[in-house]
Structures are given as structure tokens and as C-alpha cells.
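Here the complex is missing one protein chain, while the rest keep their positions.
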Amino acid sequence: MSDGLIIDQLKKNQILDLLKEGKRVDGRQFDEPRKLTIDIGVIPKAEGSARARLGDTEVVAGVKVQPERPFPDTGDKGMLICTAEILPIAHPSAETGPPQPPVVELARVTDRGIRESGMLDMKQLVLEKDKSVIGVFCDNAVTDHDGNLFDACSYASTAAINSCKIPKYEMQDDAPVKIEGEFTEPPITTLPVSVTMAKIDDYIVVDPTIEEWGIMDARITITSNSDGNVVALQKGGSDGFTQEELIKCAETSVKVGSQIREIIKQSKQSDN
Amino acid sequence: MSDGLIIDQLKKNQILDLLKEGKRVDGRQFDEPRKLTIDIGVIPKAEGSARARLGDTEVVAGVKVQPERPFPDTGDKGMLICTAEILPIAHPSAETGPPQPPVVELARVTDRGIRESGMLDMKQLVLEKDKSVIGVFCDNAVTDHDGNLFDACSYASTAAINSCKIPKYEMQDDAPVKIEGEFTEPPITTLPVSVTMAKIDDYIVVDPTIEEWGIMDARITITSNSDGNVVALQKGGSDGFTQEELIKCAETSVKVGSQIREIIKQSKQSDN
Amino acid sequence: MSDGLIIDQLKKNQILDLLKEGKRVDGRQFDEPRKLTIDIGVIPKAEGSARARLGDTEVVAGVKVQPERPFPDTGDKGMLICTAEILPIAHPSAETGPPQPPVVELARVTDRGIRESGMLDMKQLVLEKDKSVIGVFCDNAVTDHDGNLFDACSYASTAAINSCKIPKYEMQDDAPVKIEGEFTEPPITTLPVSVTMAKIDDYIVVDPTIEEWGIMDARITITSNSDGNVVALQKGGSDGFTQEELIKCAETSVKVGSQIREIIKQSKQSDN
Amino acid sequence: MGGRDTDIVLLDENGIRCDGRKVNETRKVTIKAGVLKNANGSAYIEFGDNKILVGVYGPRDVHPKHMSDTDTGILRCRYHMAPFSVGERKNPAPSRREVEISKVIKEALEPAVMLKEFPRTAVDVFMEVLQADGGTRCAALTGASVALADAGIPMRDLVAGCAAGKAADAVILDVNNEEDQAGQADLPIGYMPNLKKITLLQLDGVLTPEEYKQCIEIGIDGCNQVYEIQKKALQDKFFASGEKQ
Amino acid sequence: MGGRDTDIVLLDENGIRCDGRKVNETRKVTIKAGVLKNANGSAYIEFGDNKILVGVYGPRDVHPKHMSDTDTGILRCRYHMAPFSVGERKNPAPSRREVEISKVIKEALEPAVMLKEFPRTAVDVFMEVLQADGGTRCAALTGASVALADAGIPMRDLVAGCAAGKAADAVILDVNNEEDQAGQADLPIGYMPNLKKITLLQLDGVLTPEEYKQCIEIGIDGCNQVYEIQKKALQDKFFASGEKQ
Partner (left out) sequence: MGGRDTDIVLLDENGIRCDGRKVNETRKVTIKAGVLKNANGSAYIEFGDNKILVGVYGPRDVHPKHMSDTDTGILRCRYHMAPFSVGERKNPAPSRREVEISKVIKEALEPAVMLKEFPRTAVDVFMEVLQADGGTRCAALTGASVALADAGIPMRDLVAGCAAGKAADAVILDVNNEEDQAGQADLPIGYMPNLKKITLLQLDGVLTPEEYKQCIEIGIDGCNQVYEIQKKALQDKFFASGEKQ
């Protein structure tokens, strides 16, 4: 499943030949992600932000925090929405216009990884029950696309939300009023981290580049939390996985995820 | 006017030759509709529902009943909205995407037939004047298309609304609260029934099949109520009707409509 | 910059040859606009209206005045929105469907000319602060397109707003109620008038026809107010202007604008 | 329809309607052909307080090509209301109502237009309602026929439009806005007077079979009156020496 | 997910779920193949209170042409919910959720369909949810496999769908609507029983690695049960003498 990427046959054969020898084109181990760099605070006017570079894939996430009227049945919780878009600067194949299914999937998987982990304790983000709650919007903009946008958006989002500041609001006449200059820490409970694996022939490799992405048969994205539990999962691509492969993938995800989580944690400390 | 249906010339000639002999391809009389079967309650979780099979045309109508804020100038009446869509399973020519003009017309004619008949006494569907009223939404989904969707949607809608249950609501703090398990009968005043006739050459036939639909010159849909009055009407197609033809069509509609109405009434009784 | 208009080479050469001799195809001076006729009150049911004919370009502007809920941060001012659309009757190249960039620009430039001039004293259009204000909507419909729609929409809008009547409203139970038959004059402070100039080779001509529009290298629209100040400006087209040209253009705009303003003023008086 | 509450007296004891007309009387109709410069044909119609501008382009090429038909020309119609044409400002994007009326008018005009005369091409009819006052579809159809003729499109007949209806329990001709809002039925009719065919017919509201017959009868009368005004507009355009506005 | 507040008892002291099932029991599943007249293949599936109609068209030409592939056929899937299928009326326009599920189901079916057998063409699978009750994507996938087989599309295997999950701290099979709302995790699975491959897998909610293993295990069991019902539906269609409804 290539999501529109076309890789030539020569390159494909080269990748496959190397995999048979236990090697990858860029010299990585099968379970080794690319170098991850995270810079937080890159959009100072946003309440939180992070730039994640995963190899040559780059994503900027910005967090806006603002009061919202809650939906009728969830008036005792704040709102959290993550989105993702592939900017046309990111790749010659990127399209402007309404989001196509692969971009909708990217956005929803990014959102689900954060949301289902319970990363933010939403009950702490209520200004007045049923009247006004705090909304946290984390928008991911892919600026350079070298494969595996799922993980790059996951890392940028987690880092941006982890490092955001929540402005203080007071309710006046049923309306929230911002108290300038006062902030609280976000109510973080855990740090979710996704790890995506591509299946090429019968080989499974972590963090595929755009070339591996273009020739893979199937993929799986598994998000784990700080406790090493699995919190979200998305299979994709035109082939399937065996039961054994899926058990192995979850173990790999938890293991690699814990390394990634340390980088995200450090990104916040280095900022302070 | 074929609304995108293409019928081959051979078939067309066959139909025309038979019409000259006073016959139709499927053996029906000119003023004879196809066999109509109506099953109600097919979507038990909806407040009302019906499946109408008119020959090989099939429509499922589902009724949702829920409180709505009324428009400023109609705060003393409930809301009633009927829609129709042709599902892509219904025919190879059916399209997904925004509704094209023929589908918009189908939906609006279906809605008008129900609404203009005054089938529901809307004044009885008010929870609190200007604040909250009961909305009745009847959505028609065409699942198999063998021509004459107008009538199939009319019958499915009338049967679904006729057999729906209105949940009870109480106003609490200016907001409607549903009382679980309590229902009332819908305030039915009349049963509108449409009858569509196709003009092919100078022959006028009731309830055209998809092949007759594809070659017809003009069509007219006339909706009558339980009193035998005419309550809605829509001419279509690329030819016109003489004054005499139109008078005759109205008579046919009232006559055929009264047969159809009995089938709709019985569908409710057989359910009880 | 032709915005989709195609002018044949022969015509283009003819226009250019004449310009070299200091002449225009239709005999006008370089700084001479076409004949402008303004009729107000052409849509009697609207609160204001005007038809502007600038040569063979024709625009109908209609003004609707109705109470609106203000935006949270501008509750002490009324609302003013001008739009423009090129009706498909206006030209064979006009398109239906969502507005293309040239039409979006036309609408926004028309709006900006009126809005930035402060033509209406918006503070006088408040019914109850933060609750209800008066909205003035001036919609321009281009009915015949012979070039320079910017100015035709400017003149139609200014004339329509200048001659509109503001209905009286009373606040009852926090909601505005119209007092039938009572009106006030709009709080006019100035009459903005745009003048558009086309640069063809190095010649600059006022009020280009559709043929001049189709071959021009660049254009500039300068709006001035009753005091002779510049209040809005929009450069367009695939070439640039020198500093000197721009100073000259502003002078021309103020000069020609004052002639146009007299015609707009008289349109109101001749109506009374 | 269906008798909304209102204080208006639709018909007084002398059989006079709220705008002073008798039951079988149309509003004042004026039509001027050839009012636009760019369009191949055009018409401006005032039908009571309705003010509608119609422009016709074509026969012209069809894009994309596969929408054209090698056997016949195609007719495309757009009925559209200006934002300022109605009481409360209308969103400029086409509503579902406008989509339906466009289709109904197209099918009312098709019987009159000799489409086979211009295969592979399209004729576009654009109807722009500048001010609406009840009965816009009949007025737009009436104007469109004149604009098509003005464009020189070969036609079998003109289509004239006029509604019949029911208000205050009486059958009436040419339903106006108040009668449409507070009345009992509105039956717009499009009619080809020479070919004696009804090509547009819709109904909102309740009519007995007898009232239905009377409505069609009186409506055809109205269309015949409108037809005379259509013919005069075309004569004024083609034969009159001048009197240019 | 993540344990919303609710009064419902998802699992009682005897290990019985809110709808009377045991933890490793699926809801009642019935499938009927060949239910539509026009579609090339079709199926109607009831999976608990889910009611889904699937129609398959193709292999057929692709428009526009450049969307086709000279080397292979393409599979296109649309998962769509009727407005009346859920508690509060749903807007008929496809939501982002429906777009994602359509893509996930497509990629779950692709491994089973021998696409190379019909190059340059497309097979369209339309899944219409008439009534939803939790687990619609597994039910739609299950029905789609049957409809594809009914259409005679060459396939390597059927794909059977069934979710596993966690509620009241127990691993459960075939999550229903209440369990999805108030439970702790939902793990929909699509599985090819003969090829022993999982082709659909998603997760909402939190699972320990051990629970994750158990869920996959029990989910495959569920898929194997569903598979038997799929095969029976196809046999009933092709071999049974009649019993037409």
C-alpha cells in the first residue's frame, strides 16, 4: 500500500536484496528508528509547540488552548482535538484541497493515539461544568515528507502538549475571561508514543523511510504509554500479519517507544 | 427525460410496439401499479421505519424523532423534514458525492407530498412554544432501483411516519428531557400517496419500470390524500401534457392511490 | 494580467498603435472614464439599491439591512459587508460555482473600499451593545461585463448605501423588533469612489474596457474619499509600477473620483 | 401553504383580492427583449413586483466534451436569486430549492426548443431574480422563452407561465406573495399556447378534483394572456423602429 | 473508551454480560447472500442489532481513466451510515470517521481479493449501515466478503470480522454498543481463516501486553465462528434449492 508513492523497480530490488541479508538501505537495524530531534517552543505565540525531525521527515505541531462550550453530554470534561495535514511544501505529491483518505487516516490515528492514552486528565480542564471547558487543539503540519508521518506526528504532538502552558481563566457573567500572564501546567498523566513498522516481504522494519513506505506490503502503528501498555493501534496496507508477528510488533513498539519517550522528556527539560 | 438512464433502441421499440397493442412489457394494465409490499419496523431502533418494495424497486425509510429549537417564525409548530438518497448499491449508475439535480428533485418531491398533505398535525408537536418543538426526520434510502423512485419513497415515508412512535419529553430548566419508555401515537390527519405516470408517445402508464422510465417523454407525479383531494404534483420530462391528459391523470392518481393507501394501512395493522 | 480574457493579436496591435498616438479605441482621453449612469431604487423592496452603468459594464447593487448578533469583540459597532459576484449572464466566460480568485478579489476590494473609508459611522448602528447591532449587507451583481468591474461595483455600492433607508427597531425581551414604516437616514460620513487605471506598455489609462483589460500589463485601483484622501488601493496584473507612476495615479484617482462623486450625489437627489 | 395564521384579508366581500385584482386577473406583466450586451439573447421581465433578468448563451461548445451529445443539442438552465431579492438576505450559494426549480424550468422549456437543430452543443439559460414577489418560476420561465427567441434559437412555440391557486376558498389566477404565504394552494403552470401543451406543472397545497380542473382552466387562460405580452416584446425588439431606453 | 461514567453493569458476578452473553461468546450473526437485484453481488448481515446491506459492482471500467492501473484491478470501498442508523440522526454526508473506516476495510479486503485477475478495472464495495449497535466495521467487513464472493470476484479467502476488547477488567469477545461506550478497550479484528492472516486491526483503549495477546487470541476464535456463518450463507445461495424469502 503506497498511498500514491511510486518507487522504481530497481530501488525496490535493492531494498529487498539488502533485507534478505538482514540490512537496510540506510544501514539501520530492523528495529532501529531514525535519529529523532525534538525542539520545543518553536512557535512562541502558541501555548505549546514542537518541531520533530525523524530522519528527513519533519513535522511542526502547534497547540492552541482556548475556552470552548462543551458538547451537551460531556460537560464535565475538557476538549482535546489533534489534526494533521501534509503541507504542499512537504513533497511533490502532496495535494492542496480537501483532505484525501490517507490524510484523514493520518489525522485520526494521531488524534486517537493521544486521546485514548488519556494523556491529559480532561476532568481538570473544566472552567464551569456544562458551561465552559478548556479546549486543547494540537495541529500538526508536515513540512518535509520522508516516510512514516504517523510517528513524526505522534512525537511532535506528545512533545507539544507535554510542554504547553494552560492560560488561567475566570468565569465572569457566565463567560470565561483570560487572566493575562498566568499559566498552569497541563494535567499530564502519561506520554503516548507510537511506533510504526512496515512489513516488506516477510521482513518487519521499524520507522520506514519513504522508499520503504512505497514498497511495503503492510504496516502497523502501535502506540504505547508510559506504563508500557498498548493504547492505540492501526493496521494498514494490502497484506495481513500473522498472530505471531503482531505479538512481536507490540513488544518492539513498547521497547522502541520507551527510548523515544526519553527523547520527548528531555526536549522539555532542555527548554527549561 | 431519462435522468441518465440509457435504454437500447431494440428494447425501446419492443416497449412501443406493445403499447400500441395496449400491452406493457411486464403484462400490466396501463393503470396498474406493480406489486407493493410494505414491512414496517425493519429498523427497530428508529422511532419509525418501513421497507417498501414496488416491483424490484426497494426503499428503506427510517424516522428519527428528536427535540429541536424551532425557527423564529414557526415556534408554534413542530418540524418535519423528509429526505431521499439513492444508495450506490441501488444501481450501477448511482453516484456518491453531493446530490445531483434528479436526487434533489426526488427528495423535495417526497418531502412536499408529505408536508403539503398536512399528514402530521404539527401544532401537536410543540414542547414549549418558541423554545423547543418535536422534529420528525424521515430519511429515505433507495436500496434497489427499478424505476419510479418517487412513488416508492412516498409509500415508504407515509408507512414509516404512520407507524412511528413519538417519545415523551418533559421540559426541565428550559431543556427537553426524554422520559424513557413512554411514547405517544403520531398526530396523523391523513395518508398521502403519490402515483406517478409516464407518457410514452401518447400512452400514459402508471408506475413505470426503469425501462419505461428511460424512454418516457414526460412524467407526472400526483399525490392525493385520504379524502381523495390532490395535495402535491410534479411534472417532469422533456414533453408536455394536454389539459385532458392532466385531468385524466388526476383521476387515475386518486383511484390508484386509494388502493395503495389500503396496503399502507394494513402494513401497520399486521405489525400490531 | 487578463483574468481569463483572451483578446486577439490584431485587436491588441490596434489598441497599442493608437495609444502611441495618444488615442484610445473608443476615442476617450487617457484620464477619461466612460459615461456613468446611476439609477437608484431599482429594487424597491430592498432597503437600498442602485444600478450603475459604466459604458457597457452594468452592476446592480442591493442593500439589505437587518439586525445581527455582533461578534464578541466588536459589540459596539454595526456590521457592514459588501460582496460581488459576476452573474453568468454578464459574459460568456463567467462561471457558476464557487467563486474563483478574481471574483474573490473583486468582492474583497469592493468591500475594502467602502469599509476602510469609514463611509458609515458604525457606532451609530448599535441597537443594544454586545446584544444586537444593525447589519448592512450590500451585494453587487454584475449583469454585463465590459471591463473594470472594480469601479462599477464601487459606484453601485456607494450609491446604494448612500440612498438606503435604515428601518427602526425596538429591543423587546432582548430581541429586536422592527417598527413597520419607520426609517432613518444612514449615518454617511464620506463617499468613497474608486478609480482603476490600466498600464499597457508604458501608457496608463483610466477605466479600461474589457479589451484594454485583456491586454493590460498591470492595473491599479485607488479609492479616495470626499476629502480627497486615499482610503484603499489594490495593485494587480503581471507587471509593476514605478514610484512616479504611482504618485501620478493617485492624483488622477482623486481628480477623476471627484467627478464621479458628483454623479453619485446627484443620483440620490434626482430620486427625491 | 395549508393556511398559515395571518390577519390579511385575501379576498373581500366584493371578490377583490388584497392587491386590488379580481380572481381571474393577472398582475401587470411587462417584458423587454434584448437588454444585455454580451448575451446572445436576453429579456427583462416584471411580473407584478417580480423583476427578473434572463440571459441566453449558445449554441456553444460543451466542456467537458463527454457531456455533449452527438445526436442533439442540450439545454442547461440556472434559476438563481440575488441575495437582495427577498425579505431576509439570501445566501448567494444555490439552495436545493433553486436546483429543483432550475430542473423544472429546463424540462418546461425543452418541449419548445428544437434541440436536434444544434447537435453537440449547448444552450445556456441563466435566470436571475433581482426582486421576488411570489410566482418567480412562472415569471422566469416566461422571460426565458423570450430570451431564447431573442437569441435566435429555433423554437416550436413560446412557453408562457402563470400560476393558478386557491385562497380564501376561491380559485384565483396568478398567486402573489401574500396569497402564496397565507393561501391554500399554488399551482404554477407553463403552457405552449400554439401546441396546447402544459410543460410545467407543480402543486403545493390541497385542491379537490373539481378545484384542480378549474385551476388548470384558469391557469391556461392566464398563460394565453402572458403569451400576448411575450409576442409583443419580441415584435418591439425586432420590428419597432427604436424607442431605446 | 477509558471508562466513561455509567450505571450499567457490564459483567455480573456470574461472568454474564449486559446482553446475557458469556465473555467468549459472539452475538447472533445471520447473513443472507444475493439480496439485491441490480448489484453484481450482495449480502445482508445482522450482527447482533447491527443491520448492514452490502452491494458489489464490478469488475467495471474506471472513470476517469487515469485512475485505473494496467497491471492490476483496484478495489474501492465505501462504508456509509444511514441517517436513521444511530441514536441521534446522522448527517447524510460522509464523516471523517466513515472515510477512515472505508480505507481500513479496503485494506482488510485487498489481501483476499485476486486483483491481478482483472487489470484496468475496479470492483466497488458499498456497505450501508441501516442500524448500528457497536462493531459495525467488523460486521461490514464480514458482509463485504460474502458480497464479493457472491459477485464471483476471485478470492484467496474470505475475511471474517469480530472484535475483542476489555470491559469490567475482563477480556471479552464481540464488543457491543454498551461495552464500547462504557468499556475499557475495543480491538476490531479482520481475519482470513485459511491463510491465517489478520488484515484488519485497530485499537481504542488501554491493554496490557498480556491482555493484548488474549484479545488477539479470542478475537481469532470469534472470526473463525463468523467464518462458518459466511460459508453457510454462500452455500445457501448457491446450492440450496430455494426457500426464497
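Think of it as A, B, C, D and E in the order they're written, each chain with its own count starting at 1.
The working rule: a residue touches a chain if its C-beta (ideal position, glycine included) is under 8 Å from a C-beta of that chain, and two chains touch if they have at least 3 such contacts.
Not measured: the values here are computed from a predicted model.
Within the full complex, the chain left out of the display is in contact with A, C. Of A:Glu85, A:Glu128 or A:Asp217, it is A:Glu85 that touches the chain left out of the display.
Of the candidate positions C:Pro33, C:Gly48, C:Pro208 or C:Gly236, contact with the hidden chain is made by C:Gly236.
Even with one chain removed from view, chain C keeps its contact list with that chain: residues 1, 101-102, 104-105, 107-108, 112, 116-118, 218, 220, 225, 228-243, 246-247, 250-251, 254. Along chain A, the points of touch with the absent chain fall at residues 42-46, 49, 56, 60, 62-64, 66, 83, 85, 87-92, 96, 137, 139, 141, 143-146.
By our rule, only the chains that are shown with their structure count from here on.
Common neighbours of chain A and chain D under the contact definition above are absent.
The pair with more inter-chain C-beta contacts, choosing from B-E and A-E, is A-E.
Of all the chains shown, the one with its CA centroid nearest the global CA centroid is B.
Separating the centre of chain C from that of chain D, both taken as means of CA atoms, is a distance of 32 Å.
Rounded to a whole number, the gap between the C-alpha centres of chain B and chain D is 27 angstrom.
Contacts between chains trace an open chain of neighbours here, each touching only the next in line. Which chains touch which is summed up as A-E, B-D, B-E, C-D.
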